[in-house]
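On to subunit A.
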Amino acid sequence: MTTLGPTLLPWLVALPLAGAALVPIVARRDARWAGGFTFAVALATTALASVLVAQLASQGPFSADLGGWAAPYGIELHFDRFAAWTMALAALFSFVIPFSWRYLDATLPRERWAPFYALMLLNLGGLLGFSVTGDLFNLFVTMEVVSLSSYALVAVAGRGVAAWAALKYLLLGAVSSLLVLFAVGLLFALTGSLNLADVSVRLAAAEPSGAALLALASLAVAFLVKAALFPLHVWLPDAHAIAPSPVSAVLSGLVVKVGIVGLLRVLQLAAGTGISLEPLNTVLMVLGATAIVMGAFLAIFQDDIKLMLAYSTISNIGYIVLGIGLASPFALIGAFVHVFNHALIKVTLFLAAGAIIHQTGYRTLSDLRGVARRMPQTAAAMAIGAVSIVGLPPTAGFVCKWYIALGAFEADQGGYGFALVFGALFIFVYYVRMLDAFFFRSPVRPEVADAVEAPWSMRAPVLVLAAACLVLGVLGGIPIGFVEPAVVDLLAALGR
Partner candidate 1 sequence: MSVVFDAVMLLLLIATAITVARARDLVAAVVKFGLYSLVLCLVWQHRGAPDVAITEAAVGAGVTSVLFLLTIAKTARSERG
Partner candidate 2 sequence: MTLLGLDLDYVACIVLFCVGLYMLVAKSNLIKKVLGLNVMETAVFAFIVTSGMIDGGQEPIVVAGSAPPYTSPIPHAMVLTGIVVAVSVTAVALALIAQIHAHYGTIEVDELKELP
């Protein structure tokens, strides 16, 4: 049993990808089968990820050498405590896919269902691969699978506007991918290796050079674009708001985290090299704090609920980046737990918003007044998500805010703690408007006044996720306990 983890690990990536290739085949007879099949694949992937996490918990981190070639000579997949997030990834997809079943009825013609579900699984597979790979070039290729499927998913339902949003996303995304490839080339030229751990060791052994610095800087910039850190966020709001809601949930909750995981890889690469991370950390702190405030500030002016959620993603990415920049144990713990918690909360919010839009046909606050009277459960889920995203207890969002704020004081950067705590409250101004409109006003639109609750296949995912937001607020210690040893190791490697 001891080798179970390494043997199964490659299938975590291969399963959804092979599943994606099968979706159009399954859907030939009846497009509806695509949804069920995709759900089955997502569930199987979740189960596989759970087995791996159980292995991790009992035996510690493990690696798989693909093709049987030992580390620097082949591609290595590495499953450590940070990679445990893959389980959340797969699980959240398992909620988004059943939500899509009925959602697609109104949004997509049947012949495009199969490509849609295939893209979802490709996205999942790419994200899983990106999260577990220990190889630099493989990092690039998996990132391309994620990016390419994301561009298409943005444009899948809309016409011109969506295509334009997707193209903006694509152009910036492609440049950032190119920067990653360039950096991989530089690092290969410097070290002759593509294995992440090996490159790090060899960089440390060599003289610190401008080339290594350039490589790390390109990687950092590229990943910050992917993470949509202010002011590199320009592509995000349109893309996330225009995409169909299940896609918005995936993009906003999960795909932006590619940038964060990538940033983690930059830290791991830099460990031990003698390259000072101070300038990077300062930039991350300043930009992170700015992003928190600006994301919140820009959200206030939105009337479209999905656009507002998109801006709140920018704000929340600011949290995570600030936490990474602070580089103190508590801040890092908070940041990495927020990678997961924000995914949960944002998926909840976008799915709830999607259910409301699907049932009423409206998407702005002024139109959606009084919707809670007709859709109390969905609106309640939305309210829980809103409270959670602002970081108020007793919800999942609070745990991370607490840790990052604590980390700010731990790092003697109390000012950032203030920015974090009050920047987040700023956005609540907006959410209060939303809650007021949903709960305490009378409907102005007949469609809203006569709306009915979403079908169960849409409602159940939303309700379960909202409950999870509350449960993880109280049991916040579980993800924290999981991430803590990994953060300690990382900081030790970084010499802190």
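As a working rule, a residue touches a chain if its C-beta (ideal position, glycine included) is under 8 Å from a C-beta of that chain, and two chains touch if they have at least 3 such contacts; residues count from 1.
Inclusion criterion for the candidates: all candidates are chains of the complex that A comes from, given by their letters.
This is a predicted model, so every value here is computed, not measured.
S.K.: Quick one: in this complex, who touches subunit A among 1 or 2?
M.R.: 2
S.K.: What residues of subunit A sit close enough to touch candidate 2 in their complex?
M.R.: Residues 137, 141, 144, 148, 151-152, 155, 159-161, 163-164, 166-167, 170-171, 174-175, 177-178, 181-182, 184-185, 188-189, 194.
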